[in-house]
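Only one protein chain is missing; all other protein chains are in place.
After this line comes subunit A, so read on.
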Amino acid sequence: MTLSLRSFMRHEAVLGILLVLVLFILAQQSDKFFTTANILNQGRLMTEIGLIALPMTFVIITGGIDLSVGSILGLCAILLGVFWQNLGLPLPAAMALAVCVGALAGLVNGLIITRFKVPPLIATLATLALYRGLAEGISQARSVRGYPEWFFVLGQGEVLGVPTQLWILIVFAIGAAAILGLTTFGRATYAVGANETAARFSGINVDRTKLLIYTASGLVSGIAAVIFVSRVSTTRSDMGTGVELDVITAVVLGGTSIFGGRGTIIGTVVGLILVQALKNGLALSGVKGDGTIVVIGVVLIFAILASNLFSRSGDG
């Protein structure tokens, strides 16, 4: 445990240095990059991915994966519109209900994984298709638009000069870091990922832990859906397509091991900021979209190689 602890501390250190380096270089490339307005705006754009990355950190620490988050986002977005416009519910109730459906979808993932012992990769690959199909079927190809003005506060407004959704992300990130770092539940999460059998023998309720984590993943995807709809002011059934990959990139770049057992929220947040800074900074300095993807790929490989290299030399 101490060894792995040391190695992820190293990863975070590597990542931190990389982030500072990247920020410095990008700030040299464009005078528009390091401005308050741009930084706050980027916070707005990364909130949905950031939110989903928090429970995803837990999921991956347990050695699992949740590929269905983008589809849950799409399903919740559609249902928000359907509950409000087609069923005539008050919008706050529709929002709450859509988030509940997100939690339910996550719970279904958890049940398939724990009760039927289906590997998370396969279970959530199946529900990725299932939830997206539901979203498309329910939406009947119709977009829901014309939300009231107050609803846009969530995705387009600001509180004390900072985008509303960035506050939400900060609160959730602190909450997630506290749960993972300070509570028995957090320790159980690590234990499940490090050695599931050992965790079972030491009296941890492994299934309950997993169920809670996958449910949280669905719930937060639902919240992200509401924010997404508010930000883009319309509902479409293809919302959130491919989000799972951005989320997993941030989490893995943040040092969470895909084999389970290690990872931190702070790492995920740094990984998230690094990817967003690269996307934004490269665009501002005139690099085209396809070039940006290549750079992000290279940084991802470099960050993981570097931390592996350090941890290996530390071991030997």
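In the analysis below, a contact is a pair of C-beta atoms (placed from the backbone, for glycine too) under 8 Å apart; a residue touches a chain by one contact, two chains touch by 3 or more; residues count from 1.
Operating definition for what follows: contacts and distances are computed from a predicted model.
Missing from the rendering is one chain, named in UniProt as "Autoinducer 2-binding protein LsrB" (options: "NADH-quinone oxidoreductase subunit F", "Autoinducer 2-binding protein LsrB", "Fe-S-cluster-containing hydrogenase subunit" or "Cytochrome d ubiquinol oxidase subunit II").
Of A:Q28, A:Q140 or A:S202, it is A:Q140 that touches the chain left out of the display. Within the whole complex, the absent chain has one touching residue among A:Q28, A:S202 or A:T234, and that is A:T234. Taking the whole complex into account, subunit A touches the unshown chain at residues 30, 32, 37-38, 41, 45, 126, 129-130, 132-134, 136-138, 140-143, 145, 156, 228, 231-234, 236-242, 279-280, 283-284, 286, 288-290, 293.
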